[in-house]
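With one protein chain held back, the other chains of the complex are shown just where they sit.
For clarity, chains are labelled A and B in written order, and residue numbers in each chain start from 1.
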Amino acid sequence: MGSFFHQHPRLTPYLLLLPGMAWLGFFFLIPLGYLGYQSLESGTYGNFEFTWEFSNFTNAFTDYREQLFRSFLYAGVATTVALLLSYPLVYWIAFRAGPWRNLFLLFIVAPFFVTYLVRTLAWLSILNDQGPVIGFLRDIHVLGADEGLLYSTFAVIAGITYNFFPFMALPLYVSLEQIDPRLLEAAKDLYASSTQAFLRVTLPLSAPGIVAGTLLTFIPAAGDFINAALLGTTQQTMIGNVIQAKFLTSLDYPTAASLSFILMAMILVALLVYARVVGTEKLTG
Amino acid sequence: MTTAVETITPRSRVGVAARTWGFVKRHALTVYALLAVVYLILPIAVVILFSFNAPKSNFNYVWQGFTLDNWITWDEPLGISDAVVTSLEVGFLATIVATALGTLIALAIVRHRFRGRGATNLLVFLPMSTPEIVLGASLLTLFINTTAVFQLGFVTIFIAHVMFIVSFVVVTVKARLIGFDRHLEEAAMDLGANEVTTFRKVTFPLIAPAMLAAALLGFALSIDDFVITYFNAGSQTQTFPLYVWVTAQRALPPQINVVASAIFLVAIALALGNVFWQYRTAKRSQGAT
Partner (left out) sequence: MNPRLTRQELLRRGAAGGALLAFPSLLAACGGGDGGSESSGELKDVLNFENWPYYMDTKETRTAAGLTGPTTLEQFDQEKGIKVNYYEGIDSNDGYFAKIQGQLSQGQGIGRDIIVATDNSQFPSLYVSEEYVQKLDKSLIPNFANLIDAQQSPGFDPDRSYSLPWLTGIDGIGWNEELTGGPVTSMTQLFTDPKLKGKVTLLTEMADTLGLVLIDNGDDPTDVSDEAFDRAIKSVQDALDAGQILKFTGNDYGPPLARGDFAACVAWSGDLAQLVLENENLKWAVPEKGGIIWTDNMFIPLGGSVPTASTYMNFVYDPKIAAQIALGTGYISSVKGVKDEALKLDPKAGSNELVFPSDQTLANLHMNDPNMVSNADFITTWQSVKGQ
C-alpha cells in the first residue's frame, strides 16, 4: 500500500480527507443547508414558506446586536483568563510532572465526567451567599456586606472559563509536550536566564498550541447559553440564549436560523482577523 | 556554573531571605499546579461528599447526615444505569472514530498543499461555531427524513457525536503537526521505509500523545453533551446528561452523585494504574541498562 501513495502523491491528501469530510459533509453540511433554507423562510409555525426572506438577517442583527457583542466580549474574556490560568499548569504537567502527567491531564477533563448541571450546582453551593467562601470574602472586605458573586457578569464569565478550561489546556499541552527539553538546556548553556529561555524558546514553540486552544475555547463559548441561563440575569443574556428562546418558545425557526448564521459569520470574520494577526501558518502549518 | 573569577559566597552570608526566595521560585510552579487542580476538582469533591448525604426530602444540597444507602441503592432511580452505560459506550466509540477521522484530516491539512485547503481549514471550524440547538434540531430533521437508513437511537447519537467531535480533534492534532520535525521521517525513508512504515514507526509514536489529548477532549465532549443528544436520542435511548437534566427539573436524587463520583473515581484509578505501570517500565529499562 505504501507504493500506492508513492505513485499517486497528489491523491494522498484527498484520500486522507475523504472519510472525515464525508462524515461532515453528510451529517453537518446537509443539516446546515436545511438550516439555511429555514433562515430564508417566513411565517409562523405550521405555515412556514420559503420566500427568500433576507430581511430575517437584517432584522435579527439589529434586534440582537447587544447580545451578539456581549457574547463575543464574554467569550473573549473567558478565553484570555483560561489561557492565563491554564498555561502555568500545563507547563508544569509537560515539564515537571514526569510519570504523573496522564493523571493530571485526567484531572483537567474530570469535571466533564460529572455532567455540566451537576458541577454547576456544586459551584452554586460552594459560592452561595450563605456559604463559607462568600463569608470569607466579606470578612476581608473584598465583597460588601450584602454582595455576592452569583447571578452576575462575573459568575457567567467564571462559569464559561471553568467549563471551557480543558479546551484551552489540552491543545496547549499538545504543543508544550513536544518541546525538546534539550533546546532549553542549550539556551541555558548560552547564558539565557530562565525567563529569557521561556520567552524566546518555550513560548514561541508553544504558539500553535496557544492558537489552537484559543480557537477551541472562543468559538464554542461565543454560542454558549447555559452558563448565562443558570448563573446570570437578564442583563447577561448571550446570543445562545436568544437562539434557544427563539427556537423553543417563540417557535420562530427562521430567526433562530438566521441568528445562527450571523453568529457563524461573525466568528469566521474574527477567525480570519486572528489568522492575519498571528500568521496563517499557525493555523495551517 | 562558576568560573575561576567568581568568589564562592559562604552559605551563611547568602541570607535566609534569599534562600527562601530561591525555594519559593523553585516550587512556586508546583504549588500553582496543585492549586489549579484544587480549583478544577473542588466541585467534584462536593459531589462526592454529597453522595454520602442522607437528605430529608427529594432535594440533596444541605448536609443532613452520613449514609452509605445511596451507594448501595445506586441503581434505584428508574433508568439510571442504562443511561450511564449508553453514555460510556457512545463515548468510547465516538471518540475512537472521531480521533481517527480527525487525525487524518489534520495530516492532510498540515502536510499537503491541495486545492480547497483553505476552505477545508475553515470548514472544520463551522460545526463548533454553530449553536448546538439548531445543529441538533437540523440533524434530527435529516434523520427523520431518512428513517429507512437511520432509526433514532444509539446509532444516531453516535453519528452526531462523531460529527461535532471531529473538529476538536483536527485542531488539537494540528497543533502538534505544525512544527513537527520532518527530518526524522525523511531519515526513515532514506533508510528504505515506505510511507506507511514510516508513519507506523516514526510519525505515529510521535503524535500519539497529541492524539491521546485529542481523544481525552473528545470523550469529555461526548460524555457531557446534552443539547445535540437531546434531539437525536429518539424515544428509547437515554444518556447520563439527558437523565440528569430531566430529573433536575424537579430534584436530583443523591444517586446521581453516586454515579458521577463512581465514573470519576474509576477514571482516576485507571490513571493511577497508568502511573504505576510507567514507573515499572521505567525501572525495568533502568535495570536493563
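By definition in this document, a residue touches a chain if its C-beta (ideal position, glycine included) is under 8 Å from a C-beta of that chain, and two chains touch if they have at least 3 such contacts.
Remember, it's a predicted structure, so these values are computed and weren't measured experimentally.
Asker: Please identify which residue in A:82, A:124, A:172 or A:222 touches the non-displayed chain.
Answerer: Spelled out, the listed residue whose C-beta touches the missing chain is A:124.
Asker: Have a look at A:242, A:262 or A:275 and name the one touching the chain we're not showing.
Answerer: Checking the options A:242, A:262 or A:275, the one contacting the hidden chain is A:242.
Asker: Which of B:142, B:221 or B:256 touches the chain that is not shown?
Answerer: Of all options in B:142, B:221 or B:256, contact with the hidden chain holds for B:142.
Asker: What residues on chain A make contact with the chain left out of this view?
Answerer: Touch with the absent chain occurs at residues 29-31, 33-34, 36-37, 44-46, 50, 67, 121, 124-125, 128-130, 148, 150-151, 229, 232-235, 237, 241-242, 244-251.
Asker: Under the stated touch rule, tell me which residues of chain B contact the chain that is not displayed.
Answerer: 55-59, 61-62, 64, 78-79, 115, 117-118, 137, 140-142, 144-148, 230-231, 234-236, 238, 242, 245-251
Rule of thumb we're sticking to: only the chains that are shown with their structure count from here on.
Asker: State the interface residues of chain B toward chain A in the complex, per the touch definition above.
Answerer: Spelled out, the residues of chain B in touch with chain A are 29-30, 32-33, 36-37, 39-44, 46-47, 61, 100-102, 104-105, 107-112, 114, 117-118, 120-135, 137-139, 141-142, 159-160, 162-163, 166, 168, 170-180, 194-197, 206, 209-210, 213-214, 216-217, 219-221, 223-224, 226, 240-241, 244-245, 248, 252, 256-257, 260-261, 263-264, 267-268, 271-272, 274-275, 278-279, 282.
Asker: Would you pull the chain A residues touching chain B in the complex into a rising list?
Answerer: Of all residues in chain A, those touching chain B are 1-3, 5-6, 10, 12-14, 16-17, 19-21, 23-24, 27-28, 30-32, 34-35, 38, 85-86, 88-89, 91-93, 96-97, 99-100, 102-123, 125-126, 162, 165-167, 170-171, 173-175, 177-178, 205, 208-209, 211-213, 215-216, 219-220, 222-223, 225, 239-240, 243-244, 247-248, 256-257, 260, 263-264, 267-268, 271, 281-285.
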